[in-house]
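Apart from one protein chain that is not included, each protein chain of the complex appears where it belongs.
We call the chains A, B and C, going by the order they appear; numbering starts again at 1 in every chain.
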Amino acid sequence: MSGSKGVSAFKHYRILLAKDLRQEFRSKEMLSSMGIYSILVLIVFGATLAQTSAKVDIVQMSSGLIWALLIFTSLLGLNRSFAHEKEDAALEGLLLVPMDRSVIYLAKATANLLFLVVVELIVAPLFYVFFLSGSELSITLPLVVWPLLAGTAGIAGIGTLLATIAINTRGRDVLLALLFIPLAFPLLYACVSATTVAVVGGAAIDFAYVPALALAMGYDIVMLLVSWLLYDYVVSA
Amino acid sequence: MKTSVAKTASNSIAADQDAPAIFVKKLSKAFGARKALDNVSFSLPRGSFLTIFGHNGAGKSTLLRILATLARSSGGNAEVLGYNLVQNPESLRAHIGLISHKSMLYLDLTAEENLLIAARLYGVGAMNDGDSSCADFARGNNSDCAARVNNLLSAVGLTSRRHDVVRGFSRGMTQRLAIARALIHNPRLVLLDEPYSGLDPNAVVVLDKLIAEVRESDNKRTFCMVSHDLQKGLQMATHVLILERGRVALFGERASLGDDNISKCYYASLGIQDDSAKFKDIMARPQDTPANLKGDFARPKDTSAKPKDTSPQANLSAMPNDTSVQGNLSANNDALARSTSQQNQGKEALR
Amino acid sequence: MDPILAEIYSTVFQAAPYVIGAYVLMWLVLAVFVVISVNGLKRTEKQLAALEEAVNELAGKQQ
Partner (left out) sequence: MKEQRIGWGQRLDKIMTPMFIAGVLFCVVAFVLSFTLAPLVLGAQVDTPALIGGQMVTNKLLLSQKIFYFHMPVAVVSMASLLFTAVYGALFLRSRKRKHDIRAKVATEIALVFVLMTMVSGELWERFEWGVWWTWEPRLTTYFILMLLVIGYFILRNAVGDPERRATYAAVFGIIAFIDVPICFLITRLVPSGVHPVVFRTDSGLAPNMLVPLLIAMLGFCCIAFALYRYRLRTELLLARTEEIKEQLELEGA
């Protein structure tokens, strides 16, 4: 994994990550678009759930809603994540550097992960205020953090690889969604289950929470490893 | 502005000094039907300036991208600067700079930031004086990188605009910054993919001066340029390569070939002054109705019932399976190749 | 049909249409695919014939 002349892969990783963060910090393109988009989705949720009668147990549905919001917001962000690289073939500039090309994947996935976490930090409290402030929630609420993290890591991991594929094809964002959602379905399935259990609490917490979280993490490990191994073929194609 | 591009003190040792800069043998690039390159072979000594000409789709850019390790060849092999292109392209990349009509820069970052990132990625500091590596980001003592960057910025005359975002640059300025980025790691081989396309006249002059300057700075540095413009391409060339449909139509030193010979072959490969009757005939009848014209290109509809002859072509229609089909057809292709090699159809010019 | 037998076989008659439907649809999907691939081969052979003519034409012109 050695680059040329003592430039270690870790340094390449850090340089690329710093580049992504600096670019985003300056143009704020991804963060702003994702943030605004998620707030709009919240408003749509608001409109749909406002008229429902008291019968609807908002607590039970809340984790499902938040994950739906996260999936579509991250799709929007992933589509943008390679815009900088695609503009004026900057990606080819990176391919010319004597380094292991999967480092580009790691750097971009980490950047996407950080942006998604920032958006989640904005949206989760808002979601709580809009929908859950009325109902009482179980004390295990803070346990929600782990599935959220595991899910976001999985989304960023598999999403970055698919974004690299989609950026070079016609009909990019539709294609990214079409490839991403079936692949991310198991992750979503496990994370929603873990989050629901954490939010609702009760007896299910001990037997349902850990297996669901473990499965989500298992998915992350497998998919990130596969994406990391296959990335060189994808980016050099 | 006359500061020459920084000469490197300790010349980084390529695999071995006297090996030719580019030694290509039977290089081919084909995927399924399309044969982008068809066993191209040539050898280019170090310090020379090769210009590659050819019609659209002749494989010029494909060849350049393969040499730049951006694309993979499907056959044959190539040694560039002593490194084998197929086995370890990665170590070769440290010695290659690519300048193409796309700037490969980050438009939202400033000129200086772009160069700094490139310098760190290539580990420029480490290369120059060995010990203090192009400092690790956190410590921030990237003095040697900064020195190299400032030097290059002044060489391309962008020192005043170093803190401006590249998005605001003119086409000429972006191109100059792209050249600075390509030379940041003092490459032994500089590849230029139609650098003049889209430049206004004075940017062209500046670019010429810059390339000339870079050539002076190190006479062991090799150049390889893809160009459409015969006059501009020949201006600095020491060697010329003309590609036609992926094959080498002409290769050699410019001096020995002679400019007129080169231009004749250049135009022949483009198929412009083509004298084949059919081509002239069609162009000469502008007043024809399209139907008539269509006749020339469409296959004759009313083919009379063919007697069942047993010539090689006939068993094409026999129930082929995937293997025997190749056998017969390749026999026919050689026949085709022999028959039409001299008769140079101007199909491309029409396209 | 005494009531006991009727009860034992009660699900059989309701299930019959679904079972038949399932088998028929399955074979239908297979048949559609076979038809598509047969047409595909025919179209390829037609192109091959057209190319054969071109080859003959050229071969003719050479002699």
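Note that in this section a contact is a pair of C-beta atoms (placed from the backbone, for glycine too) under 8 Å apart; a residue touches a chain by one contact, two chains touch by 3 or more.
The structure presented is a predicted model; accordingly, all values stated were derived computationally and were not measured.
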Omitted chain - touching chains that are shown: A, B, C
Touching residues (missing chain, whole complex) on chain B: 31-35, 72, 74, 245, 320-326, 329-330, 333, 336-337, 339-340, 343, 345, 347
Where the missing chain touches chain A, by residue: 158, 161, 165, 168-171, 175, 178-179, 181-183, 185-186, 189-190, 193, 196, 204, 207-208, 211-212, 215, 218-219, 222-223, 226-227, 230, 233-234, 237
Missing-partner contacts on chain C, residue numbers: 4-5, 7-12, 14-16, 18-19, 21-23, 25-26, 29-30, 33-34, 37, 40-41, 44-45, 47-48, 51, 54-55, 57-58
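Throughout what follows, only the chains that are shown with their structure count from here on.
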Cα-centroid distance, chain A relative to chain C, in whole angstrom: 42
Whole-Å separation of chain centres (CA-atom averages), chain B against chain C: 49
Separation of chain A from chain B, taking each centre as the mean of its C-alpha atoms, in whole Å: 39
In the complex, chain A residues that touch chain B: 3-7, 11-12, 14-16, 18-19, 22-23, 26-27, 84, 87-90, 92-100, 236
Touch list for chain B against partner chain A, complex: 68-70, 72, 90-94, 96, 98, 100, 102-109, 113, 117-118, 120-123, 126-127, 133-134, 136-137, 165, 181
